[in-house]
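The complex is shown incomplete by one protein chain, all other protein chains being positioned as in the whole.
For reference, chains read A, B, C, D and E in written order, and residue numbers begin at 1 within each chain.
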Amino acid sequence: MEEQRVKLSKKDVLRAFWKWTFFSHSNYNYERLQASGVLQSMSHIPEKLYPGDKEEQKKFMQRHMSFYNTEPHFGGIINGMVLAMEEERANGASIDDDAINSIKTGLMGPIAGIGDTLWQGTLQPIALAVGISIAAGGNVIGALVFALIMIGVMLPIGYFMYMKGYTTGKTGVEAILSGGKMKQIIQAASIMGATVLGSLTANYVTAKSTMNISVGSSTLALQTDILDKLLLGGVPLGITLLTLYLLKNKKMKSTTVMLILVIIGLICGATGILG
Amino acid sequence: MEEQRVKLSKKDVLRAFWKWTFFSHSNYNYERLQASGVLQSMSHIPEKLYPGDKEEQKKFMQRHMSFYNTEPHFGGIINGMVLAMEEERANGASIDDDAINSIKTGLMGPIAGIGDTLWQGTLQPIALAVGISIAAGGNVIGALVFALIMIGVMLPIGYFMYMKGYTTGKTGVEAILSGGKMKQIIQAASIMGATVLGSLTANYVTAKSTMNISVGSSTLALQTDILDKLLLGGVPLGITLLTLYLLKNKKMKSTTVMLILVIIGLICGATGILG
Amino acid sequence: MEEQRVKLSKKDVLRAFWKWTFFSHSNYNYERLQASGVLQSMSHIPEKLYPGDKEEQKKFMQRHMSFYNTEPHFGGIINGMVLAMEEERANGASIDDDAINSIKTGLMGPIAGIGDTLWQGTLQPIALAVGISIAAGGNVIGALVFALIMIGVMLPIGYFMYMKGYTTGKTGVEAILSGGKMKQIIQAASIMGATVLGSLTANYVTAKSTMNISVGSSTLALQTDILDKLLLGGVPLGITLLTLYLLKNKKMKSTTVMLILVIIGLICGATGILG
Amino acid sequence: MSISIIQAILIGLVYYLGINGTPWTTLLGSTILQKPLVAGVIVGFILGDPVQGAIIGAAIQLPFIAYISAGGAPPTDPGLAGTLGTALAMAAGVKPEAAIAMAVPIGLLGTIIWVLHMTIDVFFVHAIDRAADEGNMKKAVFYHVAMPQIVTLLLGAIPVALGCYFGSGVVTNIIELLQGRPLQTLEVIGGLLPAIGIAMNLRAISKPGILMWYVLGFILAVYLGLQTMPIAIIAGIVAYLYTDLIAKTEEKTVALDSSEDLDDDFI
Amino acid sequence: MSISIIQAILIGLVYYLGINGTPWTTLLGSTILQKPLVAGVIVGFILGDPVQGAIIGAAIQLPFIAYISAGGAPPTDPGLAGTLGTALAMAAGVKPEAAIAMAVPIGLLGTIIWVLHMTIDVFFVHAIDRAADEGNMKKAVFYHVAMPQIVTLLLGAIPVALGCYFGSGVVTNIIELLQGRPLQTLEVIGGLLPAIGIAMNLRAISKPGILMWYVLGFILAVYLGLQTMPIAIIAGIVAYLYTDLIAKTEEKTVALDSSEDLDDDFI
Partner (left out) sequence: MSISIIQAILIGLVYYLGINGTPWTTLLGSTILQKPLVAGVIVGFILGDPVQGAIIGAAIQLPFIAYISAGGAPPTDPGLAGTLGTALAMAAGVKPEAAIAMAVPIGLLGTIIWVLHMTIDVFFVHAIDRAADEGNMKKAVFYHVAMPQIVTLLLGAIPVALGCYFGSGVVTNIIELLQGRPLQTLEVIGGLLPAIGIAMNLRAISKPGILMWYVLGFILAVYLGLQTMPIAIIAGIVAYLYTDLIAKTEEKTVALDSSEDLDDDFI
């Protein structure tokens, strides 16, 4: 075994983590998204790995300007892994540009999916619902509670992921990702997320009919006398499922669907069908 | 492959479906139940399959006067299948009377079981509960809502089944019936049905004690002070389970069981135990 | 096969069961716990099995003075089994002291675990909750209802277990214990027990904050304006989980943990954090 | 309120149309009309007060809510309870609870009509047999469609019309006599009767373990105050997920079995 | 209210009968009497007010609701809390909440009595050993049944009777002194104590994942306002269905394993 010439200190890794955490989206753009965020997060690394070697430092910089986009907290596991690979490479391991790049492009998609589901799809709506329920009555603490939940959960996750990526390295991360446990977590999070979205629909999508139907001498309120007996909240549920159908099965753009909802609202609101 | 001489048109099949739908029970009787319903639903078929051939037409008529009884909507799959077999037979396939008859008698039982569970055991009580909840306050729409739910669900099922039977034919239907998916649907429907029956017991079987118990100076209401603390609705639940026990384990006739309930009600009502 | 010389009558077995049921803990002590309870429950047996044979009777008595401790109702299955083994032995089967003793010591632990979970961990809290709900309003029947539930469930179980042990004998009992069904029952009872304990925590552990927080001009009630929005009953839940942690993970003695709770209560009560 | 001859005949017709096998979309149409929930409104309409008809009909529906008619002999006839029962209850001006108690014995009478038409129709089957031997399809259709309907119409509509016309006075008197404890006892009986339909239905779908789901539905309804619709939806979803898990376990066995067969083949 | 000598002795007897191992259907009988829920009513009856006894007893039961006594040394004695506690609380005329706060320290004192009788009974075991060596069954029975009961009776009934007779005045004074914040603090403590019984119970049945069910039960009770009985029924059914699914999965493995064993045998 070859003797290790350069070694990143704990502090080097920590700095990279914090820079990634703070600046990943600083220069977010249509062409390469988080590309320069990756580079900047490791801006102190080349001088460490290739002290004085301008040529290698230049190659390092070029290497990390490729297209990159992932969910930053969970995706930190990739960044940590890349850092470990760069360290090995500087110590002579045969890791070429392609290897590093394909790891990045191969993993950024799935991990973004996982991360967005867990974070934006599950945790954030719950924390928002809690925050709103506190704030809606005029309680300024609601916003703070929301912020503390988000930071309290996400920052440790981000830290853990980055460090896990750095210490486990390439094979370790792939093992984690392909393991049954990871699959189960995603599955469980999706189920939890979907159930929570159901409760959000019930609590926050509102559509009630104000129409009355006259049958002979008696008058029936469409909403309370008929629709509510069939299924409480059936209209909001139906509208949300319609929205999903348009987005997913009809592959409409979300702005188009929003327009459709606005038109439905306009018509039903103006005619008094809903109100 | 032999060239096909006679072919039923889409319209022929449709007519058979509609006649079955309208007249299956027109001559319902103790001896052969829906036998002549099957024949009448295909009354336009013999002339099509054996134009001018009186003998074959006569045989066709005799063939379809055998005992038959199934749930008409789901059972349509058998009728459709039989129609397809008759068509093949007229085109020279070696399908004898026995084959057709054994298909009918073999499948009519299981499919009646499936159909009755799904329709009368599950859908109908739900639709009735909805209808009652609307109508009980004097809303005439309740009956209409019930009717629309029933027709809206059952007519498409009847149509789909009949056509499925005709197009898939014998082997297809057997494959469907023996497949795991069918087993699962029945299982799930039974579970759903049983759960719904539980809620019906809670909402519609009523039995409350009006007895009071005196302990020293204080008086206890048997129902609210004791029974309700043990199990809300325990008496109706117990009575329904007793009824089930008499019907199922003691194999009593339902009229006998009804008599027993009436007697229980008489005694408990007259003595004021229930009231 | 050898002819059977002595046989215990049904009455002999019943007497042993009842004596065990009444006197198992009569001389409960730190050194050998239920040891003399086992002996006394079979006090009429030696004379039956070894009529006139003083030596064998003495050995019998010595044999059953060894350390024994189990849950008496479920554990009766061991006692019944031991009785059957003694009978066989008296009829010449080669069952030595060790065999009998190892059966007792081997099974008493697991069965105590099962019994305590099912009885004290699951049934008793439920019956108590029912009894309390009746009695709390000043209804003297509550205690009776509790007593009847306990006796009505536990006495038949005790009887069944003892008789099962006697009739199935050694191999039978081991088969029962190692079978999947037994494992499932324990598992299900644990789940049920844990869920019930959750509801007990919700209903009987009480800890509400009476603190107010001033933010600018407005005053927030910590409990109703913030904590209840986060999680209803979060404080009692947290305290119970802390207690579990101290008991289980920190392996503290229950009296120590009780002291800690008292101190927490003192501080929070005196300062008005809880109240 | 008294019932006119015309009204009585119309109500008789409604009963006829609710007998299984009238030429409506059989079972779908007739079983809908057979429900007191539906017949009640129509009878109310005929008697000039559909709202009261809806209320009485919904009440009379209760003991028949889980009524299941499969093949053989039905234990009672919701159709008669819903038509004649509603008519007499409206004529006597009783409360919905008393209407239930009145309708239940009326329902039992209905089984006589059922037995009669199921027996008489046997003659027509034999007539169709003969038509088949002659190859005479027209005649077969006539004996299937027309003849049994005439019989059923006579067997059904006439007694109901007579019952409506002459029964209302009698019933009003009886109800008068039963005031107090007797009527209350009838109501107790009415409260017990839905148990029959439910138990028959349970028996029909009975499988090991199914009673647990039944109790679950009961507890959810009693303690959470849930109506039938939400319980049905929840139960449907949970049942699907549960049976799907079972199917997954069994798949494995099948997979296992077949793979073992494979092994056998290879050896 | 003051307690007479006779009343004090009767209450002492109730305490004695609730000690594990008195010649009632052991554990079944004695543990029932040991419950403050039960002892409270009886003490109330002795003191002439069973209704108040039921109320106080039900309250004192709360911190012991999930108390589990398995084998070794119990952390507290619900029996003493339920007898002496109820008696003193009734004598002092305090509210149920304050009764809880009083009963808890009393319960702790009870462990002394337990330790004493569990130690003294060791002598009797040795006496029975000697009886066994002599083959003297009568003597063995006497030392098992009679002697320990006399000891337990003295150890249990006397202190409780004395406590009732002399304690009531003292306790009334103390309660007087504690009015206001101190009593409120005692009530806070009383509210926390059921956590011990629950946690000990949870520890006893602890398996991986079991805490999830615990939290589930908690959430259902808190948010749906469900009482213990419906939760127990729902949990029982769901637990059965769930473990049945697990058993089904494991069956497959067993089936698999055994079939492989078969393969091995064949090769």
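Basically, a contact is a pair of C-beta atoms (placed from the backbone, for glycine too) under 8 Å apart; a residue touches a chain by one contact, two chains touch by 3 or more.
Small disclaimer: the values here were computed from a predicted structure and weren't measured.
Engineer: Taking the whole complex into account, name the chains on display that the unshown chain touches.
Structural biologist: A, C, D, E
Engineer: Who touches the missing chain here, A:Pro51, A:Gly92 or A:Gly198?
Structural biologist: Spelled out, the listed residue whose C-beta touches the missing chain is A:Gly198.
Engineer: Touching the absent chain in the whole complex: find that residue among D:Val115, D:Leu154 or D:Ile233.
Structural biologist: D:Ile233
Engineer: Please identify, in ascending order, the residues of chain E that touch the omitted chain?
Structural biologist: Considering the whole complex, chain E reaches the absent chain at 209, 212-213, 215-216, 219-220, 222-224, 242, 245-246, 249, 252-253, 256, 260, 263, 267.
Engineer: Name every residue on chain C in touch with the hidden partner chain.
Structural biologist: Interface residues of chain C facing the absent chain: 216, 218, 230-232.
Engineer: So that we can see where the missing chain sits, which residues of chain A does it touch?
Structural biologist: That gives, for chain A, the contact residues 21-33, 35-37, 39-40, 43, 46-47, 54-55, 57-58, 61-62, 65, 69, 72-73, 112-113, 116-117, 120-122, 125-126, 128-133, 135-140, 142-143, 146-147, 150-151, 154-155, 158, 180, 183-184, 187-207, 232-233, 236-237, 239-241, 243-244, 247-248, 253-255, 257-258, 261-262, 264-266, 268-270, 272, 274-275.
Here, only the chains that are shown with their structure count from here on.
Engineer: Please give the intersection of the contact partners of chain A with those of chain D.
Structural biologist: B
Engineer: Please identify each chain that touches chain C as well as chain D.
Structural biologist: Output, common partners of chain C and chain D: A, B, E.
Engineer: Sort the other chains by how far their Cα centres are from that of chain B and give me the top one.
Structural biologist: Centroid comparison gives E as the farthest chain from chain B.
Engineer: Looking at chain pairs C-E and D-E, which one is connected by more C-beta pairs in contact?
Structural biologist: When D-E is set beside C-E, the one with more contacts is C-E.
Engineer: Over half shared or under half: which fits the residue numbers at the contact of copies chain A and chain B, same or different?
Structural biologist: The interface of chain A with chain B is built from mostly unshared positions.
Engineer: Centroid of chain B to centroid of chain C, CA atoms only: how many Å?
Structural biologist: 49
Engineer: Could you state the distance in Å from the CA-based centre of chain B to that of chain D?
Structural biologist: 11
Engineer: Which chain B residues sit where two or more other chains touch them?
Structural biologist: Correct list: 130, 133, 137-140, 216, 218, 230, 232.
Engineer: For chain D, write out the residues touching at least two other chains, lowest number first.
Structural biologist: In chain D, 50-51, 213, 215-216, 219-220, 222-223, 229, 242, 246 touch at least two other chains.
Engineer: Would you mind giving me the full set of chain pairs in touch?
Structural biologist: Going through each pair of chains, those in contact are A-B, A-C, A-D, B-C, B-D, B-E, C-E, D-E.
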